[in-house]
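A selection of the complex's chains, in situ.
All chains are identified by letter, namely A and B, in their written order; residue positions are counted from 1 within each chain.
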Amino acid sequence: MFIRNCWYVAGWSSEIDQSKFLARTILDVPVVLWRGSQGSPTALEDRCCHRGAPLSKGRREGDCVRCMYHGLKFDASGTCVEIPGQERIPPSMHVKAFPVVERSSWIWIWMGDVDKADPALIPDTHWLHDPEWRSLEGYTHYDTNYLLIADNLLDLAHLPYVHPTTLGGSEDYAANLPKIDLVERGIHVTRWAMNTEPPSFVQKVRPFPGKVDRWNIYDFLIPGIFIMDSGMNAAGSGAKDGNRSGAAEFHGCQALTPETENSTHYFFAHPHNFAIDQPEVTASIHQSVVDAFEEDRAMITAQAASLALKGDFRMQAIRADEALGKFRWLVAKMVKDEEAERAGAVAITTDAKPAGRTVPIAVAAQPSGQP
Amino acid sequence: MFIRNCWYVAGWSSEIDQSKFLARTILDVPVVLWRGSQGSPTALEDRCCHRGAPLSKGRREGDCVRCMYHGLKFDASGTCVEIPGQERIPPSMHVKAFPVVERSSWIWIWMGDVDKADPALIPDTHWLHDPEWRSLEGYTHYDTNYLLIADNLLDLAHLPYVHPTTLGGSEDYAANLPKIDLVERGIHVTRWAMNTEPPSFVQKVRPFPGKVDRWNIYDFLIPGIFIMDSGMNAAGSGAKDGNRSGAAEFHGCQALTPETENSTHYFFAHPHNFAIDQPEVTASIHQSVVDAFEEDRAMITAQAASLALKGDFRMQAIRADEALGKFRWLVAKMVKDEEAERAGAVAITTDAKPAGRTVPIAVAAQPSGQP
């Protein structure tokens, strides 16, 4: 089960334009995204309300889309505005429209109750397009549940083991546990590794002659948004006391968006604030991250395959699991709260209906775009 | 669930001969077909009654087939006539034989109660081999339930949207609803589009200089047989009043045969009665139809994938759905009637058996061939 009342990243701004559709399944729902003539993004359920044909295989007509199966036409709010061979259009003929917000190079989408879609809940990821920072846009696809990837991001002790030649340095890095704090809708992790080997991805572009003091300080927020202040400075240079002079600094932004129960969209970038006029530095950092994320994907996909097998296997927690344990608890709680709320709503709205029936939650069709 | 007591197309006559087997799964049952020494077709369940090995991997021995796993031999009625190492053959040792009828280039098969297999129920498709008509034999395979394809054939309003460069003309074609009549075991559809653009597939072989009056008049019969009188004549030439002089006429024959719940065999041909001495005209028409059916397949496969995803999606009917709505109602009714009849039969025949057990319906092994 997924949390529905939260903002998910639906894609990079660069993935949609006015001339084509982006079809992407999110939380098991097919979604079609496009950019309207005024430039704002639109997201509709990618199923014509008539027979379920994908609107993403349809035709743009101004700010409308025509389903190219039987010719029904919908405006950007999802309202059906034309049915071939039929004058009257019943008010029920509409496809679901999802609130979308474009911010800092990402398109955010709200898959839950429309009236709860508060843009103030969108985390700050301005580093993705801040002129003082540079990064390239990353995307990868996982054939696993998103929580296994969240687990990975919530315990960076895996860096020296999974990423010895990319993001990770020496194995002493894993010896110090991070400090974990609960924050609004997520977890805050503070991790310092003092006097440790610098990782390869930094040495390639901004070499340190000796050991470094390294920090990874990040929020991991519902539903799976990772925003990290990280970097390193020469060991003993006082980075932990705030001296970032001469440091290599990064501000990674990553987002997990469940596609289905068993597959995940993964959007990422790793902005740096040094050598920002050297595209080869940005490209090198990006490639290191891409390589490392393939290492993660290999491990997590193998882990998922292992867990899918039978037997009486049960995971056992270690102290380093504090962050992932708290995050999974938070996810479970929010899912449960939403279910309870939905059950309550159903109890109220389904007065005359038979018990036990699946009742679709009514979602008022509203113009999407930046609420 | 499928209707069992009806004739399905099992294949083209040309697909079977005396030297090889055709293995084809129909209604989730593996079937092996071949042509006996007298030329008549035979269909047996493609599972040796011993251990279930496919007889289609067996060996022809006269009009018999020998299973090449352990050597059991069966005659064309499915009766076991030899068991290596065993003198006595119990009467229960037989594989199911299905009534088959070869007619107008198609092999029809009856998957239900043998005693109800009335060849008079087979629809007339003589255009497939009438010397006044010409066509090529078509087959395609769908990875979807057959009813989604039936839906498609029951609303030709999709022609200009799905097939703008093959079978469809201008979009005004979709504006007029067809007349729908219930007929014995099916639906009769009468559709006229007056003063409309001729479709590309006709213009390629029999061009009209201007607009046309176009008709599509067809039966869509249980279980999924489409037989259509279609064509067009110059707009205003009086085609609707019966004047077919100078018209381009076709008599399409198509048949849907479920392979499994999620896959379908699709047999088709599109006979024309003009330029019948020009094979390149026949080939051109056939290729247009093949191309168009690939367009359908792409749309319907995408639709099926979309419907397979979750969410609270429900189809909503439009007026143009009258024919498909009536046909789906008819299918559901016939399936339900058959289930009720089977339940009644079971109640009578399973007197001494434990309740709740699945009881195979006894089917007398009968010689197949043209009943």
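By our rule, a contact is a pair of C-beta atoms (placed from the backbone, for glycine too) under 8 Å apart; a residue touches a chain by one contact, two chains touch by 3 or more.
This one's a predicted model, so the numbers in the text were calculated from it and none came from an experiment.
Taken as a whole, the complex in this structure file is built from 3 copies of one protein sequence, with 2 shown in place.
The rule is short, and it goes like this: only the chains that are shown with their structure count from here on.
Rounded to whole angstrom units, the spacing between the C-alpha centres of chain A and chain B is 46.
If you check the complex, the residues on chain A that touch chain B are 25, 28-30, 45-47, 49-54, 57, 66-72, 83-86, 90, 92-93, 260, 358, 360-361. Those residues of chain B whose C-beta lies close enough to touch chain A in the complex are 151, 155, 157-158, 160-162, 171, 174-177, 298-299, 302-303, 306-307, 309-321.
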